[in-house]
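This part shows chain A:
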Amino acid sequence: MSLLEGHITADGRKIGGVLMEMKNITLRFGGVVAIKDISFDIREGEIRAIIGPNGAGKSSMLNVISGFYHPQEGEVLFRGAKRAPMKPYEVARQGIARTFQNIALFEGMTVLDNIMTGRLNHMKAGMLSQAMWWGRAAREEAENREKVEKVIDFLEIQHIRKTPVGRLPYGLKKRVELARALAAEPMLLLLDEPMAGMNVEEKEDMCRFILDVNDEFGTTIALIEHDMGVVMDLSDRVVVMDYGKKIGDGTPDEVRNNEAVINAYLGVAHD
Partner candidate 1 sequence: MIYREAGDFKTSYLADSQTFPIRFDRYGYYLLLAVAFGVVPFFINDYWANAVLVPFLIYAIAAIGLNILTGYCGQVSLGTGGFMAVGAYSCFKLMTSFPDLNLLFCVLLGGIITAAVGVLFGLPSLRIKGFYLAVATLAAQFFLVWLFNKVPWFYNYSASGQINAPTRSLFGIILTGPRTEAWAKYLFCLIILLAVAWVARNLTRGAIGRSWMAIRDMDIAAEIIGVNPLKAKLTAFAVSSFFIGIAGALFFAVYLGAAEVGEAFGIDKSFLVLFMIIIGGLGSMFGSFAGAAFLVLLPVFLKNLLVGGLGWPTDLAAHFEIIIVGALIILFLILEPHGLAQLWRVIKEKLRLWPFPH
Partner candidate 2 sequence: DLVIPSLSYRTGPFAAGGIPFADGYADYMTLINERDGGVGGIRIRVPECETAYNTERGVECYEALRGENPLVHQPLSTGITYQLIPRMTQDDVPLHTMGYGRTSAVNGRVFSHVFNYPANYWDGASVIINYLLEENGGDLSGKKIALIYHNSAYGREPIRTLEELAAKHGYALTTIAVDSPGQEQASQWLQIRRERPDYVVMWGWGVMNQVAIQEAANIRFPMENFIGVWWSGSEQDVIPAGQAAHGYKSLAMHGTGRDYPIYDDIQTYVVDRGLAAGAGDGVGTVLYSRGMYAAMLAVEAVKKAQEIHGVAQITPAMMRDGMEALEITEELMADLGLPNFGPAFTVTCENHGGTGEAMIQQWDAEARQWNLITDWIAPDRDLIMQLVEEDSMAYATENNIELRCN
């Protein structure tokens, strides 16, 4: 089904055809134009970064992808087909998971329960079975718990499994959010500033997780980040937005040397 032939990256990862395509998206809030006629695509298996100054419309773009905002103009193509306007939870069922810029964890629940919510779409037991904790419900609970435990091990958050998330420090919350998104076993993972508020060491860990997810499960990742080091090192291709417009798109190297990008965003040419 792939529209374009895939290719292999320098470090041997396979990048496939176009998974998601945004075509001429325009999004307005009253008088504010958050996104102005932007088109770009995300290919299967790649790490796609979106960068741009504050208020450029990056988060809004993720919200469009996850179906929370509905653009006034333009269309979204998912796996080659035009996506009808749908509710966010329907989008999630298609295999798109995400994290949020302002952490959106369920504060009243423990870490484990939070991550388990990521698997809700994989649990199908009926009400009665759940009410009796019998048969399918109990079985599913154990199966899904096992998957979640894998994610917990993977992200090294075993020690806080039963802690209510409200008490966690910022960085760990971010990690739990990632865990929740990963637990859904998504095809496309959207990360909105996953590394904000972390120090270098933690960022390194986070990068490692992202790369491993991408490597091992072949998950496609779209990522917003302000740390240029991270963006340049991790991503395969970068979209640059400014004031709702796209001002650059290409490999990290191309973007880094793009005049418009330097002026609008980087300030100085990054090494």
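What we mean here is this: contacts are C-beta pairs under 8 Å (C-beta built on N, C-alpha and C of every residue); 3 or more make two chains touch, one makes a residue touch a chain; residues count from 1.
Selection criteria: all candidates are chains of the complex that A comes from, given by their letters.
Everything numeric in this text was worked out from a predicted model, so none of it was measured.
Among the chains 1 or 2 offered as candidates, the one in contact with chain A in this complex is candidate 1.
For chain A in complex with candidate 1, the touching residues are 66-68, 87-89, 91-93, 97-98, 100, 104-109, 113, 116-118, 120-121, 123, 125, 127, 130-133, 137-138, 140-142, 145-146, 149, 180-181, 184.
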